[in-house]
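One chain of protein is taken out of this complex; the other chains stay put.
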Amino acid sequence: MNLAFDLLLILALSWSAWRSLATPDLTRAVVMFIVFGLLMALAWARLGAPDIALAEAAIGAGLTGALLLDALGALQARRGEKKEDA
Amino acid sequence: MNGLLRSAVVIVGLSLAAAMVIALLQLPSAAVHLPALVAENLAQSGVEHPVTAVLLNFRGWDTLLEVAVLLLALLTLLTLGGGKAPAPAAAVDPLLQGLARRMLPLIVLTAGYLLWAGAHRPGGAFQAGAVLAAGAVFLQLAGLLPAWTAPRRWLRLGLVLGFLVFLAVAAALLGQGALLRYPPALAGGLILLIEAGLTLSLGLILAGLFLFLTGRDA
Amino acid sequence: MSTGLLYALAGVLLFVLGAAGAVLLAHLMRKVLAFNVMGSGAFLVLVGLAQREDVIDPVPQAMVLTGIVVAVAATALALGLARAFHARTGRTGLTEEARRD
Partner (left out) sequence: MTEAWPDPAAWLILLPLAWATLAFLAGPGRGGRLAIPALAAQCALALWLAVSLAESGARLHPVGGWGAPLGIDLLADGLSAVMLLLTQAVALALAVYAQAYFADAHHRHEATWFWPLTGFLIAAMNALFLSADLFNLYVTLELLGLAAVGLVAVGGGTAQIAAALRYLLVSLIASGAYLMGVALIYGTYGTAAIASLAPLIDPTPPLATWLAAGLMVVGLMAKTALFPFHFWLPPAHGGAPAPVSALLSALVVKASFYLVLRLALGPFAPLAEMAAWLAGGLGAAAILWGSWQALRTRHIKRLVAWSTVAQLGYLFLIFPLLAADGLAMQAGVMQAVAHGLAKAALFAAAGVLMRATGRDTLDGLAGVAGRVPLTLFAFGLAGVTIMGLPPSAGFLAKWLLIDAALASGQWGWVVVIIAGGLLAAGYIFRVLRRAFLVAPEDSRFHPVPRRLEWTAFALAVASVLLGLRGAELVALLG
């Protein structure tokens, strides 16, 4: 039972990591990354590391997620104004 | 050229992954067993929770330098400032604002609890600081806290206070013989002092990483 | 197979995936995401491998706490630089810079 959960969690981790790097839409990529962070927190709990789980949820998913979303807004805001976007 | 790089990276990556998987599967038991050493010395560390003992006592030196890393990241963000005033917060749903106002005491209380709990169970300055920072970010998103520009003196003091306390304790103990060697009787108190300072400063720094950036060049 | 070892193996995959992404992806945001995935992979190996006999080891756990904080500092810095770069040039990748000496 536990092994099945672990395998499922690892599958979900790998999938969300892959999607956050490969999905063409940047907003969706950031959302996938936040999901990845929350899944990481679960993984830490499974490894008997509640301290890391707490920190991962608050910092890894929460704060990093907020930073990423905010940066996303800033990077996409100028799309219309400047044409030379790569 | 680009295609070449891509295939090279993929090949190197796959072989590295394969080699590491093989390496991990054939690993013998480790020669050194630190969990036993930690348990043995936990009584002298001044706290009961092993992770906090490692973080603030056995490997407190890592933690001191790590706070410096955070300060440094913030400092570099400030050099990028250019002193532009951030955009005023957009109009926000009053319902969200009301919620944020009511959440604020709860957030501070949670941070305080985590700080206190760190001595005995999971928690501590980093988690408490992260909760404070999350609260500040939330307030900003609710339009109740403006984004920060160049920090004034009182804010700079808050940002560095935890680090200065940590540094002062390290220096005082160095005068007694070794860096960060807490006398066992004082260890608990000194660690709590450091953690209290760090909670405030880490909260401000982590919040600052967001608040100095947001709205700056949007 | 122990839980620790299982997650360590997952960490290897994440590390390699993230490293390849950090090198290959052009968009600065993607590079930041990839670097974070890479770091998470290394953290999983650090704790998982140390706990491969399913004995909790607080030392690597504390190291990972340190590492997470360092990673968020680096992420904020990278995003700050990327935003400053974008504000000045309107670009979101460094590829053209690479061609100039």
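Order as written gives the chain letters A, B and C; numbering starts at 1 within each chain.
In the analysis below, contacts are C-beta pairs under 8 Å (C-beta built on N, C-alpha and C of every residue); 3 or more make two chains touch, one makes a residue touch a chain.
Nothing here was measured: the structure is a model prediction, and the numbers come from that model.
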item: For the chain not depicted, the shown chains it touches; value: B, C
item: For subunit C, residues in touch with the removed chain; value: 8, 11, 15, 18-19, 22-23, 28, 31, 35, 38-39, 41-43, 45-46, 49-50, 52, 59-60, 63, 66-67, 70, 73-74, 77-78, 81-82, 84-85, 88-89, 94, 97-98, 101
item: Footprint left on subunit B by the chain that the document does not show; value: 16, 19-20, 22-24, 26-28, 30-34, 37-38, 41, 57-62, 65-66, 68-69, 71-73, 75-76, 78-80, 82, 150, 153, 156-157, 159-160, 163-164, 167, 170-171, 174-175, 177-182
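Basically, only the chains that are shown with their structure count from here on.
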item: Comparison of A-B and A-C by number of C-beta pairs in contact, larger one; value: A-C
item: Rounded Å distance between subunit A and subunit B, as computed from the means of their C-alpha atoms; value: 19
item: Centre distance in Å when subunit A and subunit C are each reduced to the mean of their C-alpha atoms; value: 11
item: Overlap residues in subunit A, where contacts from two or more other chains coincide; value: 49, 51, 55, 59, 63, 67, 71, 74
item: Multi-chain contact residues (two or more partners), subunit C; value: 13, 17, 56, 61, 65, 69, 72, 76, 79, 83, 86-87
item: Subunit B to subunit A touching residues, read off their complex; value: 51, 114, 122-124, 126-127, 130-131, 133-134, 137, 141, 206, 209-210, 213-214, 216-218
item: Subunit B-touching residues of subunit C, taken from the complex the two chains share; value: 5, 8-9, 12-13, 15-17, 19-20, 23-24, 45, 49-50, 52-53, 55-59, 61-63, 65-66, 69-70, 72-74, 76-77, 79-81, 83-84, 86-87
item: Complex interface listing, subunit A residues touching subunit C; value: 2-3, 6-7, 10, 13-14, 17-18, 20-21, 26, 29-30, 33, 36, 40, 43-44, 46-49, 51-52, 55-56, 59-60, 63-64, 67-68, 71-72, 74-75, 78, 81-86
